[in-house]
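Dropping the structure in here first, questions after.
Note that this complex is displayed minus one protein chain, with the remaining chains in position.
Presenting chain A:
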Amino acid sequence: MMEEAASQLERAHVHSVYDKIAPYFNDSRYKAWPKVRQFLLDLEPGSIVADIGCGNGKYLHINKEVFKLGCDVCRPLVDFAWSQGHEVQMCDGLRLPYRDGCFDAVLSIAVIHHLSTKERRIRAIREMARTLRVGGRLMIYVWAMEQKRRKFEKQDIFVPWNPNPQSTSEHGKTRRRAAAQSVSEALDNSDKHRKVRSTSSVADDEDLTCSVPQQRTQRLWFFSRSLDSVFDFGNLTVSRSSSRDMSTLLSPTGESEGSKSSQGGRGRGLIKQVSSFFSPPSVIGSEEDVFDAVTDLHRGQTYGGGGGDNNNGTESQAVSVSLAQECGSLALPDLVPFQKEHLKQSGGESEGREQQQQQQESTKSPQGDERQVDASCLRYYHVFREGELAELIENHVDELHVTHTYFDHANWCVVAEKVQLWKI
């Protein structure tokens, strides 16, 4: 049952989202992480490397001395990678179609954080370990819960995709930021024929920038309970809600274990909305902070973010109810009711203007096309705590030995080596 829930969640909030946003992925601002590039360049000539979850294939051209192949579940992205001349396949990381021990190295860059249960994440790592030869190395990058400026309250989140094209002024800003980038960026840009090369400084391979002509950006983060906790049958209130909401696959509003009693009886699965906020474009795209949004969101916000709980009070909970009801077809402008809470001074009028602005933005694109994608493009992420990834491997994947762990631009990274297991 958990399996089904997990795979449905991932289908709705990972696979289908990437299918939709794939076209934007390619003309957007994604660069290869320098340390990943270095990992690839350090490989012995004649090595065979697999990029599991290769997306548009941005790592597949690095190092001509090694044979690279990539795979992904997203057809449009895989098609694009193939169009760039790479060997790619469609497949699922939970069941890799490669024989045992055939790779010298494996990459998993910003992939397994899309898996919604711990068990699935472990399975994915084990599959990659299986395909590695003894002595081969695996590099994993996942989004970190701890960002430079703040830490997320929860680990399981839904991130909306904002495809709003950049206005020309924003584009200018982006180029300037790009100019201040590291050497690796310069190297990237010299490779002109690759369309995927970006000039942006946005962290990771996710696009979190959006531009609003009115110099404001709206971000929304949805926190959720992890599927693992939803299926914790030791917690009766949780299981009651979850059994009723299996079809919606949304978690109950109950926050931490401590406060569950007060909210347990809700009986509705909901994605808890955490915030929306406005921030100037200059803040966007900081390499140090994947979730720039979050830093600003807690500035001057009225709800009690506190320790681990995000109890926004009954008002926002009521809002959350209405939001969740339409979750499948959420459009960002619909979140106006919540904005009302945080724009007390603006009152109802500005709401209307807000909405209009939203709609105007979408039609104001320089390219002139409607690039509006609604917030049904919510991507699920399990962001990792410090040490979590390494622990996962050390405790659950005997055939891997962690050799390096580090923090890189808002990601937790691990390099592990496949070891020979001896059965006594």
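The rule is short, and it goes like this: contacts are C-beta pairs under 8 Å (C-beta built on N, C-alpha and C of every residue); 3 or more make two chains touch, one makes a residue touch a chain; residues count from 1.
Here, contacts and distances are computed from a predicted model.
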item: Hidden chain of the complex, named as in its UniProt record, picked from "Serine/threonine-protein phosphatase 2A 55 kDa regulatory subunit B", "Partitioning defective 6 homolog beta", "Carbonic anhydrase" or "Multifunctional methyltransferase subunit TRM112-like protein"; value: "Multifunctional methyltransferase subunit TRM112-like protein"
item: Absent-chain contact - pick from A:96, A:110 or A:377; value: A:96
item: Among A:21, A:36, A:52 or A:73, the residue in touch with the chain that has been omitted; value: A:73
item: Touch criterion as defined above, residue of A:21, A:88 or A:142 at the omitted chain; value: A:88
item: Residues of chain A (touch criterion as defined above) contacting the omitted chain; value: 45-46, 48, 50, 65, 67, 69, 71, 73, 78-79, 82, 87-92, 94-99, 102-104
